[in-house]
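With one protein chain removed, the remaining protein chains of the complex are shown where they sit.
Chain lettering (A and B) follows the sequence in which the chains are written, and residue indices restart at 1 in each chain.
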């Protein structure tokens, strides 16, 4: 077993991640999980030739007993030799994550919160994805009345066991959500329209806003996808600044809003976190995908984000490697940034250590009510 | 008395700042003046845990005889011991600012241009905030006719003693100002509407544009708030690129436009300064609030902004510490950036010294007609 890094950080709280494949992926499946694209790489190119691919080749081979940057084929051969369970155990243990908050809203044969956490020797909690919950509820109900009643119940029930909700409204409509929730009649009309259209995918802005309101009413933190992701979104519609009216309208609810990923609008997200007490920001996807540049991106996050408001996550999905990479890239980036600032006297060593622990775990523990740590 | 830094720079021209409190702030008031938020910090967090808070803790305690990064309570105790006048004198003197251009449009028991400058051993000049002037004028007049006549006079009169005007249209409407000024009838109708509504706050886009036009007609530099600020603005409506049509329409007037703060759209501001001769840019709020990251942010400003077009300001408000921090962070950032470029041979030492003096003081002296310096 590869021990977690000894860098003075507490076990990390990964406040936004996903399950991993239970089976051994093919080479093509493996490469496909390294990109947000849903198509094969362009002719003559490879998805391994990216910051994420290079970061994986730096951090994962040593965990499986190979030299860093070894050829991808060697790595995949070694992985097959070990099998998916042992690979997962090694890679997750090396990540040094103590707590996993797992978004269970993605389909596929993935490990759940408990199974994911167990592989890494940690504890798992569930994040409920609102749109998946609504689509599931719609499939179980006969008409709009029944759907809306069941949906309200489903959100309340989920709040009893989940630690947070998540919305992907950025993908479905964009982040220019209405400040105020739609009235009852408007919601019912929208529900009738959606159900009548027979679409599986919920993209109606009225229903999305209604769903978000149901979640806000529970008081659980609401994670909001912002910034880049798969090609199902229009990037400029995912600028978190577009949330401003919604953020203002929810400022007095006491419900925290957590802006996920944010890149390349992370300075905009940091601004919202700086001026609205209930807004938090997350480094998420932005560090793993930028690899060698993660310190620079993290430093940009740390321009305006209050230090008690920034959260760590890997956004790992499918490959256990993404946990290893997310953790290693975050640790390296954080050390690089803080070493630089303390070295130049801009920050004291005591403050740097304190802020590192906040971002690595303590902010998430406070926000999600996780207690004092493992 | 703490002498100003001996770093080869001339006494700075702070071309955009505000008065400071005359009284001793409470701890809560002090922390509140370190954020652009108008609410208490989130539970478990502190506004001192930010780049601005850490920069203050680095630079200000030594000016008051304490070690850098000492606990905030020690600092506040020392501050109380010295009293507000001596604190202000020490902190402003340490800033090494020779000339203060003070926006007098904020309410509160603040020092004025002369009082602020005197504490720091410098000279003060006034910047007149247009919206404050209009709101004041409205309170003195009986109807729309009288208001508009008085407003035109007030702007002309202000131009006789002020060195610049400032608009906060970014807060009131956003920066998508109409290219061309509204016609007389439209302005009169808007004035009647605003006065009839009985609102104190001027947010009507027709009147804002009219006001800006009155200022442009005087030929004095017009400072325009752009980019981040307090939560009264929608960040994406404060992108200076939105000013493009207005900028084009004023290109032949000879009136300089000065884009304040700009962050996180400072590259957009730099572009406008690069292609329109009458546009200038300001590092303002963006350096103090990003603290340890100020060199990186300044470097981004210096990608496209012509070196004869970038201006120094602290945007200090309320706390004299913000002058000390604004000056120290700017000096450190400038030295860091220029040392890097000269060290690698990208710039000559002679050019670096010349550009440093331009940004620190000479560009502002030329732009505001301040003469050859103190």
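Everything below uses one rule, namely that a contact is a pair of C-beta atoms (placed from the backbone, for glycine too) under 8 Å apart; a residue touches a chain by one contact, two chains touch by 3 or more.
Since the model is a prediction, treat every value here as computed from it, not as a measurement.
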Q) Among the options A:49, A:143, A:157 or A:339, which residue touches the chain absent from this view? A) A:49
Q | Sole residue of A:289, A:309 or A:365 that reaches the chain not shown, by the stated touch rule | A | A:289
Q.
If the hidden chain were put back, which residues of subunit A would touch it?
A. 35-47, 49-51, 54-55, 57-58, 68-69, 228, 230-231, 234-236, 263-264, 289-293, 296-297
Q: Please give every residue of subunit B in contact with the chain that is not shown.
A: 239, 241-242, 244-245, 248, 251, 256, 267-268, 271-272, 274-278, 299-300, 302-304, 306-309, 340-341, 344-348, 350-351, 355, 358, 366
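We take it that only the chains that are shown with their structure count from here on.
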Q: Report, in degrees rounded to the nearest 5, the angle of the rotation taking subunit A onto subunit B when the C-alpha atoms are fitted.
A: 120
**Q.** Whole-Å gap separating subunit A and subunit B, where each centre is the average of the chain's CA atoms
**A.** 37
